[in-house]
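After the structure tokens below, expect a handful of questions from me.
Every protein chain except one is present and positioned as in the full complex.
Labels A, B and C are assigned to the chains in the order they are written; within every chain, residues are numbered from 1.
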Amino acid sequence: MTESPTREALKWTNDEMMTVAAARELTSGTVCFVGIGLPSTAANLARASHAPDVVLIYESGCIGAKPDRLPPSIGDGILSRTADAVVSVPEIFAYWLQAGRVDVGFLGAAQVDRFGNINTTVVGEYGSPQVRLPGAGGAPEIATSCSRVIITLRHSPRAMVEKLDFVTSVGHGDGGDFRARLGLPGRGPQAMITDLGVLRCEPESREFVLSSVHPGVEIPDVIEATGWALRVADDVSVTAPPTDGELHALRSFVGA
Amino acid sequence: MTESPTREALKWTNDEMMTVAAARELTSGTVCFVGIGLPSTAANLARASHAPDVVLIYESGCIGAKPDRLPPSIGDGILSRTADAVVSVPEIFAYWLQAGRVDVGFLGAAQVDRFGNINTTVVGEYGSPQVRLPGAGGAPEIATSCSRVIITLRHSPRAMVEKLDFVTSVGHGDGGDFRARLGLPGRGPQAMITDLGVLRCEPESREFVLSSVHPGVEIPDVIEATGWALRVADDVSVTAPPTDGELHALRSFVGA
Amino acid sequence: MARFSSLHDAVAEHIHDGDTVALEGFTHLIPFAAGQEIIRQRRKDLTLVRMTPDIIYDQLIGMGCARKLIFSWAGNPGAGSLHRFRDAVEHSVPHHLEIEEHSHAGMATRYQAGASGLPFGMLRGYAGTDLATITPTISWVTCPFTGENLAAVPALRPDVGVICAQQADRDGNVMMWGITGVQKEAVLASQRSIVLVEEVVDAFSPHTNGVVLPSWVVDDVCLVPSGSYPSYAQDYSQRASAFYSQWEPISKDCEKFLAWMDEHVLATSDHAEFLASLDPALLEDIND
Partner (left out) sequence: MARFSSLHDAVAEHIHDGDTVALEGFTHLIPFAAGQEIIRQRRKDLTLVRMTPDIIYDQLIGMGCARKLIFSWAGNPGAGSLHRFRDAVEHSVPHHLEIEEHSHAGMATRYQAGASGLPFGMLRGYAGTDLATITPTISWVTCPFTGENLAAVPALRPDVGVICAQQADRDGNVMMWGITGVQKEAVLASQRSIVLVEEVVDAFSPHTNGVVLPSWVVDDVCLVPSGSYPSYAQDYSQRASAFYSQWEPISKDCEKFLAWMDEHVLATSDHAEFLASLDPALLEDIND
């Protein structure tokens, strides 16, 4: 591990680091299925910085949207007006997502487990929930059909759990060749990007292990904030801090 | 039977009579699925005369087309430009035809039998045909899903046969409750309009029987021109001849 | 042919207690005015259908209009929870709410099947999820050619479909553009339909990806300017984002919610009065 700066020295927030790290997963030409919130911010940051030709698809049917400000909703006119094509919702799910035309899907999660399975449905029992969450949305089929999935969420033992209360969207199931056995076409979640670091999917076991910690974060902090016994990669590193260019692009966008 | 004019006295052709008789099957507001040729002519004649609000749907995806001349093809710009909506071909078959939104479908036939089953595929053996015909097109599902079907063809023992060489589109199968047993939603063919007369589907047996002969045509002529033992309705009548208005509308259209 | 009617009359005629009603609008052209009119007319025991139930469904649920909700994502996008929905599911307030939940792809497929006159639709989805175990309307079919197992979902066929569109012409044909979501399918899948429009025009202008519904598949067309407020109607109005963020504290407190509904919905006679009852700041800058 390289020497990390102290928290005090940092000129950016952990959330900004998380967004920047997510944006870096995209390269130019990547076709990316995005929702509102961090995924939209990250994808637009990529488009505004290192990946100008990233193709953004919003599940509202906007293909190739090029917003110059962050839309408050996926129904915003800035998406339909700047898109190369606008199609119906049945079409976006059938002809575009299910057909395997999307390289990267971003998913958030209320709960995630070590195999990248996701719960956005309930905390507690389904029939008598402690917290009723919004539900599935587009996530189950994003998780099924995108070539790869990137999960973004804030690190906490409540969110990164040993066992999900409900499996809304399938990552790698109980690990190994689970996806192949189910015949799921996409490769599933490959990275989990949090405000503390980046977890990556181990090739054989498909378990998520700590791959890098963000500058200023210590490995024990990450382990403590994880609800399962987090394993640390042998070659764990420190995430490259946001560049001035990234920060500038991000802030001009968020401020816009 | 009322007295019929002699052929010599007629100021119109049998084909014109056939088109006029077909047009009369449509009333205002009827939603009608039409192909090129006689069906298009008849439907537009209805629209130009007694049924101004008939809705024409062309299988090319044009809904509510209002051509002011007869289109030479269902791809003609006069259809797409005058239509209320133009949709894709998958949509026209799924959302409009299959969904049961069409009242009347017109079908032609190379061969038809006494139960209104239709062959437009081959004359002779399928594997080594004497005549290879164009094939099914939209007909099988028009026959399945329209509320009722009107068959138009020229009368001849070669066309109106005891047994089809190939069943391309189903009318009433072997008669009776065949359609109900197959779960076919539409009521099937109700009228067969030829250049000699009009055959209608008998309620119980579902056999087509001669309902009216066109002016100048004798019943024995029709029986002779039919390849099956044609039955004649007890109340067989003479088709009302084309009115001056119908003829004028038809000729101005065909000439346009 | 569609009938031009007031929203009051359209709701009174077409939406009955116990009906299955889909007020669709995927993040754009959301028929808020129709939902509030349903509340004014005190409909009960409705089965509400929508991919993305949002504030208007929160209001319908909180006011006790709904017996059941069929949906795929219930939230206040970007602003928080639907607390009336949550209260109903978590604490049976105001009463028990039955739920039937799918994914977006599943709901879209169900509408498509309904619009297509098919009994079911299929998709590659749900495999491995708990949705497949808790939702009885998820089943499976096997491809007769490849043997692949696919998810099957039954067609949606609401009694009434309600949508917003930008325009109707004088014959009652309807046109919408921008993000049109699943609205065409919602109308075509429903037995009856009501379309709220921003404007009635002599002729439509061209819009790429614009969707036209012929008059004869629509029952009632209602001229309701800003009928999708606080949502968008592209080229007519912007989203009133402040309304969405202000909804969070209103929705969270049941008493506050009921007082708000009394003041702004029950005490107003139509959508124009509803808009006039709002803080004028909530209506600024919504012109598109």
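Here is the rule we go by: a contact is a pair of C-beta atoms (placed from the backbone, for glycine too) under 8 Å apart; a residue touches a chain by one contact, two chains touch by 3 or more.
Keep in mind it's a predicted model, so treat the numbers as computed, not measured.
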Omitted chain's touching partners, listed by label: A, B, C
Hidden-chain contact residue, picked from the options B:Thr144, B:Thr226 or B:Thr239: B:Thr144
Per the touch definition above, residue among C:Leu118, C:Ala132 or C:Cys254 touching the missing chain: C:Leu118
Of B:Ser80, B:Ser205 or B:Ser237, the one touching the omitted chain in the full complex: B:Ser80
Interface with the undisplayed chain - residues on chain B: 36-37, 59-62, 72-77, 79-81, 85-90, 93-94, 97-98, 121, 126, 128-132, 134-141, 144-145, 166-170, 173, 178, 182-185
Touching residues (missing chain, whole complex) on chain C: 117-120, 122-124, 137, 139-146, 148, 150, 152, 154, 175, 204-210, 212
Residues of chain A in contact with the chain not shown: 29, 31, 53, 55, 63-64, 84-85, 94-95, 98-101, 145, 185
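Please note the rule applied: only the chains that are shown with their structure count from here on.
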Identity of the chain that, by mean CA position, is farthest from chain C: B
By count of C-beta pairs in contact, the leading pair of chains: A-C
Whole-Å gap separating chain B and chain C, where each centre is the average of the chain's CA atoms: 42
In chain C, residues with contacts to at least two other chains: 112, 184-185, 211
